[in-house]
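Okay, so here's the structure we're looking at.
One protein chain omitted, others in place.
For clarity, chains are labelled A and B in written order, and residue numbers in each chain start from 1.
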Amino acid sequence: MNQLLTYSVYGTAILVMMIGIYAMLTKKNLIKIVIGMSILDSGFNLLLIALGYIKGGTAPIFSPAVEGKDVIMVDPIPQALVLTAIVIGFGVTAVALSLVIRLYRKHNTIKIDEIKTLRW
Amino acid sequence: MRKLVILSLLLVLGYFLLNTFAGAEFGKDRKVLANYYLEKSPSELQVANTVTAIVVNFRGFDTLGEVTVLFLAATGMGTILLRRRSKHTGLNPMRTSPEASKIVQAAGKLLFPAIMILGAYVFIHGHLTPGGGFQGGAIIATGFLLLLISYRQFKVEHKYVTWIESLAGLTFVSIGLLGIVLGPHNSFLENFLNVGTLNELTSGGVIALVYIAVGFKVAAELTGILDTLVNIRETGDID
Partner (left out) sequence: MDAISLLLLFFSLIIMIGAAVYAAIMKDLIFATIGTSLISLSLSVIFYLLHAPDVALTEAAIGVALSTIVFIIAIRNTKRYEDEK
C-alpha cells in the first residue's frame, strides 16, 4: 500500500512536471508557453508538499483539539516554502503575460516563429 | 520528429526523477530542523500555527524579500503595459464589452463586504488558524476583482492603493528594525512584545502585527496588478 502511494503521488507530480516542460518546449504560441510554466509550477509544489507528509500526522497547528495529546505533526518547512512559491509564481505569470501582451502590440502576433526579433 | 526526440528525452528524465524520489518513502518521518521549530513555536513564541511562525519569525527576512518581489512585479507590469497612455485613443475591450447582467452586479455588491470580512478574518487570525497575510490579501483582491469585472465604471483609486502599500511595507520594516533596538538578542524581526498565552488573539507578540501588515501589502499589490490588467488600452496603433 505504501509503495503504491509513493509511486502514485510522486509519479503524478513528476508526470505533471513533464507535461509542463513538454508544453514549454514544443508549443509555438507564447500564451501556451506561459500555461506550460504554470503547469510545471503546480507539479513542483505537489512534489514538495508530498515530501513533507508524515503518515498519521496532523496539520502543524497547536489548536485546543491537540493540546496535551501526543501527536505527530507533518513537516511545516515545505509548507512555508510552497506558500512563498505559489505567490511568487503568480507574480511571474502576471509579468510574463504582460510581456506577451506588449509583444502582441508590437508585432501583431504571438507565435514565436513569426516574431523576427525572437528568432536566432 | 522533433516532438518525438523531446518526448523520449522527457521520459528518460522523468524515469530517473521518479527513481530518485522513490527512495524517499511517502509518509516517512524525516524531520530534523522541523523538530526545533515545532518545539520552539508553542513554547517560546506562543504561536499556534507553526507555518506562520516559520514564515514571519524564523524566516522573516525571506518574507520581506517575497513582498518586495511582488511589489516589483506590480510596478514592472505598470511600466510594461501602461506606457504612452496619451497616444492611445482606442477603448479597452473589457470596457466596451456589454455590461454584466443585473444579477451579477447585485450579487457582486452583496458578496463584496462578506469577502472583505473573510479576508480580514483570515489575516488577523493568521497565528491561530490556517491562513495569514498572503491568503487574506489574495481573498481581498478577489473581492475587488468581482467589482472590477461586474461594474464597467468601477475604478480603483491608485493614490490610496499606493499609500496603503507603502505604509504597510514601512510598518513591516520598522517592526523589524525595532527588533534590533529593543529585542533581547538585537536581531532583525525579533520579538520585543509580551508573547501572551497560546491560542489567544493577543498571543505571538510582533508576529500578529507583521502578518497584518503583510496582509494589507499583498492585498494592495494584487489589486494593483488586477487593475493594471483590466485597464489595458486596446491593441493596435503603437510605435
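Throughout what follows, a contact is a pair of C-beta atoms (placed from the backbone, for glycine too) under 8 Å apart; a residue touches a chain by one contact, two chains touch by 3 or more.
All values reported here derive from a predicted model rather than from experimental measurement.
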| item | value |
| --- | --- |
| Candidate in contact with the missing chain, chosen from B:L82, B:L111, B:L147 or B:L229 | B:L229 |
| Contact footprint on chain B, counting only the chain that is left out | 49, 51-52, 93-94, 122, 130-132, 134-135, 138-139, 141-142, 145, 149, 222, 225-226, 229-230, 232, 235 |
| Where the unshown chain meets chain A, residue by residue | 8-9, 12, 15-16, 19-20, 22-23, 27, 29, 31-32, 34-36, 38-39, 42-43, 45-46, 49-50, 52-53, 55, 57-61, 74, 79, 82-83, 86-87, 90, 93-94, 97-98, 100-101, 104, 109-111 |
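Assume only the chains that are shown with their structure count from here on.
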| item | value |
| --- | --- |
| Approximate Å spacing (C-alpha centroids) for the pair chain A, chain B | 16 |
| Residue ranges of chain B touching chain A (in the complex, touch as defined) | 2-3, 6-7, 10-11, 13-14, 17-18, 21-22, 24-31, 33-34, 37-38, 41-42, 48-51, 54-55, 59, 62-63, 66, 69-70, 72-73, 76-77, 80-81, 128-130, 134, 138, 198-199, 218, 222, 225, 228-229, 232, 235-236, 238-239 |
| Interface residues, chain A side, partner chain B - complex | 2, 5-7, 9-11, 14-15, 17-18, 21-22, 25-26, 47, 50-51, 53-55, 59-64, 67, 72-73, 75-77, 79-80, 83-84, 87-88, 90-92, 94-95, 98-99, 101-102, 104-106 |
